[in-house]
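Note that this complex is displayed minus one protein chain, with the remaining chains in position.
Chain IDs A, B and C follow the sequence of writing; residue 1 opens each chain.
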């Protein structure tokens, strides 16, 4: 079969590979819609996961089941399915501890385009199909469905990690697609003011539509000064980090109140250490929680997120700025993600 | 001074009383807007709190400070303020345990028109002014401000007690003003489907505007049957009880999933026992939590809720269906609350 | 194979049955130690689960693996294992919601001697072996190991459900083996005073050893009066119900502070409704949580509980008052559980 792969660090292209085998608990799926992700770009061009050879990329997909293992109970060939980017082993000790996404070890639930081939192929493999897939509901377009693989669950997890309460003020750093979902998620958890940091005009526009009340640009001076000014020196209750690098943590700790939470959902691709400013962190005793986490996955999760779309609480379609038709145009979508033109948020490829 | 009072069970009227005294931590306030509450009706006509003589009614108000105690730091004469229905003692052990609303004993933070005169007077007394009052923000109309005394904090507390997560399905029983705020609060906490039980046409209309996806009427058969049918036999994740009597708990337990939460914010005015059906409750082992609680109060809380209004996350103005001008028309508003015409949600009285 | 079974309501005896089949994810185990449980008695003599015919009883066991399915990774024939009473399906939606014990529906993780044959057989079947079994650690005696099947996890879950904080006062109703573990669990969560209700002398003695500070007997008057007197009218922070019937909830609500938690771990075998006294429950607004739940299970859980034994934090051996040798004496141990002599806490049967 054909797949769009990372050939080595810095190089992508189409390759031929064996169709994956379907174990007794697994499913084989062919894609109906695919979306490249910034982390695919990191994987290829920054070598964020280390060197890989002919690794098929991609972890955002809607598909159709073409084969199921003999122990799969809830899915059958022909079912159209939502596919989460993270596919844990649900019998693992980590899942039993409440952290299925780390099944088998840190980030172990992240399999696609990491420890096995991703979804940018004619066929891809899904482990523990009953636990990891969900039926694509009528009323959700396959293109929108791809946003439920990673962008929606990751962005909304930021609002969950930040434990946002009614009327709290939140700073969201970064308004790429994940940051935009963090903005939407903050509004959907009852935040009052949402200060969002970003500059790309299309993202700024959509951030406001998702509920940002104030837009902050690094071009107008240090972020922390702008936040303190906008909040009359009070700072914010919570911070969600959805973009930038490790330096964003310094800003976060400087503008947050005692008892606040800094919630990271941003893949930190470089740097040896995240630095927490000692004095701003209350010499270690300010009750400022710093946490970051990979998106929760599983059928229940993706069904619930799909229900948010079906009930019009959340409209991820605003993320999709570019559409392509045909599997063979996947490379164009990928290239777009790499070049990141001004008006891009997310490209999607539709497959017949 | 003049006050509108419960003269005895079943009888209300205007009375003359001494202006209250202002202790060192307290404030004296004159009302700018007042709203009667269903619980005032319970107090008078059902004797829900027991017999009282010449007790001034009312606990929903926006006002202007006319006197402050010598230890009050953050407020001064002339300040316009939001006044919560519940005014705890913040130095109490209960507040230190996280339950300030029960300061000094169960429900002890509920003072207005309960253990002291209420706000339906030319002047009323607020204990611990710095901790219990909040400035009326520019941009919030005094009429809307009265909804922040009780309707908004009580309704939204239902969604908090229910610990609603993204994409959960919620049943809200009762769509009077508190129930409507529970609907809005559920949407604002990220619920997907919100099934709301009620029949009054105006309330049904507003419930949909606040986010109800399905309306259920007791006229169409047992509530539990309708809920199970609408959810394909799955039931709901959470239930908020905001109306009806103790019998609603049976319905709640019958339609909720294991691990669910039944959150009551409804003053239960009669009946000796709330009955929990043993089998539906998993013979005591179904992890179905049953809880109910008085609204949290305090300056921080009311400021946060006001910020939800200022940032347009929540529009409580839809609750106000009737407006009166002049303190002397308070009795008319009260009478309306008693008679409850079909189109009534909340009446408000504005005072120059 | 031979098994000790419920022949019908009110009748037990030895039967012959087919050896169970081992699916690809499962294990077949032969018992090394077995313990009957009060709930076996309820099942047989009160028909608590309804009519059953030739259902093999028992859910407390330590065993040796005799067969494993082809997909089992972490266990092999000959391994000695701890066997939890509850064996969930870990890929279920309920497990993903955090309630694996209710996998597939309310109490669905309870399979042994309920929806399939129990452990009182020459061989028994364990589903999802990797997720549900744990190696018997060196240093834990098989007899003590059986206490980790149900008594320890259920009793300690009471302390978890009650969310006991440092220095809180706790009432434990019932000091049978589960109640004793609730006492030990409360001490192990940092409770200060632990008031325990019971009368059997052996249980009273062991309750004190596990940390009870005050023993209350129903023979000395109403429990609530004794609790209020012992606490100078303040009541307790938390209540754990581990014995008695549905009437214990009334007592619990009468003696608990606002914000308290009533945690039930007691199988409620009869009665239509649990009754919550309306006034004592703060007319529905006292923030008194009422919850009950089946024990959490899984390999991680049982490993952690075993570690409590290995590190001498918990000594479940005090529960074992009677020991039998030989599978064939299981009926004698069962009979003892039924007759409940004064000095009995738990009998155990050891098998070569």
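Note that in this section contacts are C-beta pairs under 8 Å (C-beta built on N, C-alpha and C of every residue); 3 or more make two chains touch, one makes a residue touch a chain.
Fair warning: this is a prediction, and the values are worked out from it, not measured in the lab.
Colleague: Where does the absent chain touch, in terms of which shown chains it meets?
Modeller: In the entire complex, chains touched by the missing one are A, B, C.
Colleague: So which of A:201, A:221, A:259 or A:341 would be touching the chain we can't see?
Modeller: Only one of A:201, A:221, A:259 or A:341 touches the chain omitted from view, namely A:259.
Colleague: Check the options A:11, A:53 or A:275 and report the residue that touches the missing chain.
Modeller: Candidates A:11, A:53 or A:275; residue touching the omitted chain: A:275.
Colleague: For the chain left off this view, which of B:190, B:298 or B:347 is in contact with it?
Modeller: With B:190, B:298 or B:347 as choices, the missing chain is touched by B:298.
Colleague: Can you name the residues of chain B that touch the chain not displayed here?
Modeller: So the residues of chain B touching the missing chain come out as 24-25, 71, 90-93, 95-98, 100, 128, 130-131, 298-301, 303.
Colleague: Kindly note down the residues of chain C that lie in touch with the hidden chain.
Modeller: 156, 160, 165-169, 185, 187-193, 211, 213, 303-308, 310-311, 313
Colleague: In terms of residues, what is the contact footprint of the unshown chain on chain A?
Modeller: Interface with the chain not displayed, on the chain A side: 48, 94, 97-99, 101-102, 105-107, 241, 246, 257-259, 264-278, 281-294.
Heads up, the rule we're going with is that only the chains that are shown with their structure count from here on.
Colleague: Can you list the residues of chain C that touch 2 or more other chains?
Modeller: 97-98
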